[in-house]
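One protein chain omitted, others in place.
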Amino acid sequence: MNETLRVAVIGAGRMGADHIQRLSRRIHGAEVAAVVDVDLARARAAIEGIPDAVALADAEEALNNGDVNAVLIATPGFLHEDILLRALEQDLPILCEKPLTPDAASAWRIVQAEEKLGRKRIQVGFMRRYDAEYAKLGELVQNKDMGELLMLHCAHRNPDTPPGFTNAMLITDSVVHEFDAIRFLTGEEITSVQVRLGKATKNAPQGQHDPQHVLIETSSGVLADVEIYVNARFGYEVATQASFEDGIVNIGGDSGPYVRRAGRWGGEVTPSFIERFGTAYDVEVQAWVDAAARGGIGGPSAWDGYATAACCEAGVQAQKSGEKVNVRLNPKPDLYS
Amino acid sequence: MNETLRVAVIGAGRMGADHIQRLSRRIHGAEVAAVVDVDLARARAAIEGIPDAVALADAEEALNNGDVNAVLIATPGFLHEDILLRALEQDLPILCEKPLTPDAASAWRIVQAEEKLGRKRIQVGFMRRYDAEYAKLGELVQNKDMGELLMLHCAHRNPDTPPGFTNAMLITDSVVHEFDAIRFLTGEEITSVQVRLGKATKNAPQGQHDPQHVLIETSSGVLADVEIYVNARFGYEVATQASFEDGIVNIGGDSGPYVRRAGRWGGEVTPSFIERFGTAYDVEVQAWVDAAARGGIGGPSAWDGYATAACCEAGVQAQKSGEKVNVRLNPKPDLYS
Amino acid sequence: MNETLRVAVIGAGRMGADHIQRLSRRIHGAEVAAVVDVDLARARAAIEGIPDAVALADAEEALNNGDVNAVLIATPGFLHEDILLRALEQDLPILCEKPLTPDAASAWRIVQAEEKLGRKRIQVGFMRRYDAEYAKLGELVQNKDMGELLMLHCAHRNPDTPPGFTNAMLITDSVVHEFDAIRFLTGEEITSVQVRLGKATKNAPQGQHDPQHVLIETSSGVLADVEIYVNARFGYEVATQASFEDGIVNIGGDSGPYVRRAGRWGGEVTPSFIERFGTAYDVEVQAWVDAAARGGIGGPSAWDGYATAACCEAGVQAQKSGEKVNVRLNPKPDLYS
Partner (left out) sequence: MNETLRVAVIGAGRMGADHIQRLSRRIHGAEVAAVVDVDLARARAAIEGIPDAVALADAEEALNNGDVNAVLIATPGFLHEDILLRALEQDLPILCEKPLTPDAASAWRIVQAEEKLGRKRIQVGFMRRYDAEYAKLGELVQNKDMGELLMLHCAHRNPDTPPGFTNAMLITDSVVHEFDAIRFLTGEEITSVQVRLGKATKNAPQGQHDPQHVLIETSSGVLADVEIYVNARFGYEVATQASFEDGIVNIGGDSGPYVRRAGRWGGEVTPSFIERFGTAYDVEVQAWVDAAARGGIGGPSAWDGYATAACCEAGVQAQKSGEKVNVRLNPKPDLYS
């Protein structure tokens, strides 16, 4: 657990660049060792400010680099197979952005190669499984606390699509997440898919029929449906409503997850500051670590500590007297201005 | 920015232990070098599994340890002053849990010591400034997009209090966060404090009058009030409602932040998956890094990639035919069971 | 407009009894003249306390009663046709609970009879058209303020079903409301219906497959789907989500209607007290009218007026002085105790 992961990131586009920042700034125990992009200038830009990282134009070279001991694949899907097979040969840990590969036949070849290797090396980037609301809904399905899950109504909405986004990509690039989420939530394989095409928005680029209504069944008969709507303009939304025997649960809504059950709607109250401010603590400490490494501070100063101490003194006095108590501060030293 | 921070954590109680996990598992660029606690057994327990960390009973020893180049103070407030002064002498970066010190006079001594040193070394742990909702509300105040801020109504509610939590600590331990938040949000110092004691809950331990209503003024005349209620039983809640010239903003509510303005209530739609799933990506990659370091994976496998590829194929076919298309999968290899 | 409607209510079951209360207590300009039920005891119970109303066992008798000039039909649907045809013969205004009749052939006979009469006499009880949220959503569709309506996702959930509720009645008794609502919202006729049966709850009575997923198309290609789930246990819910070219609108949710559009989620703020408290005013005045007719009052008394006047005086004084002003009241006269 102690060896730092030296990761080669393959692909420095939007997702790749995002993962590079993550690995080199927020993730504990990993560093970016190499960035590969056919556009070498883009690879070079991506490693700026990252010590000991190299920019390369060729994935092969990265895999052969002795400094690399892990691979994160963020290229377009049709390029995945070769890199995956090569990285498996070298027995490297692999995080592969979805899709694993664009079709079932090539994906099956990957599965077979990994099976032959005899241990799991590939993790696929279905990040929704790490979203707190999906995780919670998954638990509710598994523990049968609300009875059996019966139906899932999903919506996947994007404001618009990048150039070159084809009609098939509504399924392979967007609904693919719903496929995995439904499998994750139900713990079952999907057995059939149907697509309804109805009235289409005028806001879609030519060639796209948008929105579409996708009907899905799982092995136990759970019915799911997905509204995939990728030119929805208003914003981004990924939401699911689950109908159980004993109630209804929504996740992904703008106003938070909530449950309807036994005559009540609502959710769980945050139990303590740890849950409420956990992320804030992470951000705080990271800000301090980053600033401290540069010789400064990254947040509230000693002056802030002093000023609030003076407020507290006044507050305690006010608590006793019931009167209004003025807060008096010394002049602020220049250091804090 | 490249040297890893080797942190001495002083105090291994609840907050200290939490920070130790954070530094050694989630924060990039920092490691725990030493844990100090008068209860040496507690210090030893806290470093379990952390390589190259030492457990000590004395803060002085930690500060003299050549492996330490930063300090995080998480002891009770009355112990802060000595450690702060010593760490300042050594010119170390310091993250000090709130309060800086328990009273204004000692806090002022710290300010003067740091002023003498001539650079800011102390950051105080007012973590709310790193909470996304507080940050957003602060921006709204500063950019005057909704006109001037006029009033703040705050609620700070805990389910109960730990043993030894005195009546004064309602102010010094809880309202202190509101003091800093009000200062942070307004960018102004607080000028007066008043406390109203009314009907009290029967659920408070002896000696505590709970809840209390704290009335606060800032230098420009913003009126704030805080309901501090530390035996509220139902859960934990920290919420603020801000009245501006042009509308009202709530943060910290269970159903998300929202704004009332110009005849509309609501909030901002998530603009893209980056915002919606940013934390999930962080969690995902950290899970992979941690699992990879142990030779495994920490999430969706190649089988998941294969199964969803098969769904996509069926989906694209269904999109074209309008018919229900069955999804066919090869038997699942043992590796993935 | 001035003649009071003297209504014969046919059927004194749950819906009939509810309408009898409504007509005799809340609706201005109508009275119950007769109540008809094959169970004469039930009819008699229903007219208790209603002056000048008669209880009858036979609808024919009611229609021949000279005191009756309107009919409200609340019997089971299979009994509607005869009564409708007889009431049309007499050219009476008719409010007919849904369904008009249980099948299309008999409904068409009613349409033809009314067409022959040459003026509309029958109003069908699709009450959702009078619900403020449905009305608002209908307006949004018609004024194309959010572009074209593209999809509708509906949920219709009941906690359980009365005895004798058949599998077909999920459609004819429950989804029938959705059929009319979709027609009302789109202003179009429905062109096809499909039903998906998936995993069923164990909580349904024998013979019911519950829930079901109903797929609907309208003449312009709007796709709608309905989750009909009549043993959902948690409570009652009727909700619709509408996808437009420029955004998404939800109605019927527990947390109020809201719109997602142009990067914002939310709804309209209540513009004035008229909208906020309009129903309260109606209830208030009805309470006063009812109490006054019995020689009393139905709400806040002169004492309440006096006590609040004293508060106001103290308030205005406090406004000027900034000090706490005590409110002093005379002893309360016995009349108000």
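By letter and in written order, the chains are A, B and C; residue numbering begins at 1 in each of them.
Rule of thumb we're sticking to: contacts are C-beta pairs under 8 Å (C-beta built on N, C-alpha and C of every residue); 3 or more make two chains touch, one makes a residue touch a chain.
Predicted, not measured: the structure shown is a model, and the values here were computed from it.
Student: Thinking of the whole complex, not just what is shown, which of C:Ala34, C:Val54 or C:Ala70 touches the missing chain?
Tutor: C:Ala70
Student: With the missing chain put back, one of C:Val176, C:Val222 or C:Val249 would touch it. Which one?
Tutor: Candidates C:Val176, C:Val222 or C:Val249; residue touching the omitted chain: C:Val176.
Student: Considering the entire assembly, which residues of chain B contact the chain that has been omitted?
Tutor: With respect to the unshown chain, the touching residues of chain B are 147-151, 153, 155, 157, 196, 198-203, 211, 213, 215, 217, 220-223, 225, 227, 229, 232-235, 237, 241, 243, 245-248, 254-255, 258, 260-265.
Everything below uses one rule, namely that only the chains that are shown with their structure count from here on.
Student: Look at all chain centres (mean of CA atoms) and spot the one farthest from the centre of chain C.
Tutor: Using the mean of the C-alpha atoms as each chain's centre, the farthest one from chain C is B.
Student: Distance between chain B and chain C based on Cα centroids, please, to the nearest Å.
Tutor: So the centre of chain B lies 48 Å away from the centre of chain C.
Student: When you check chain B against every other chain, which residues touch at least two of them?
Tutor: In chain B, 255, 258, 266-269, 271 touch at least two other chains.
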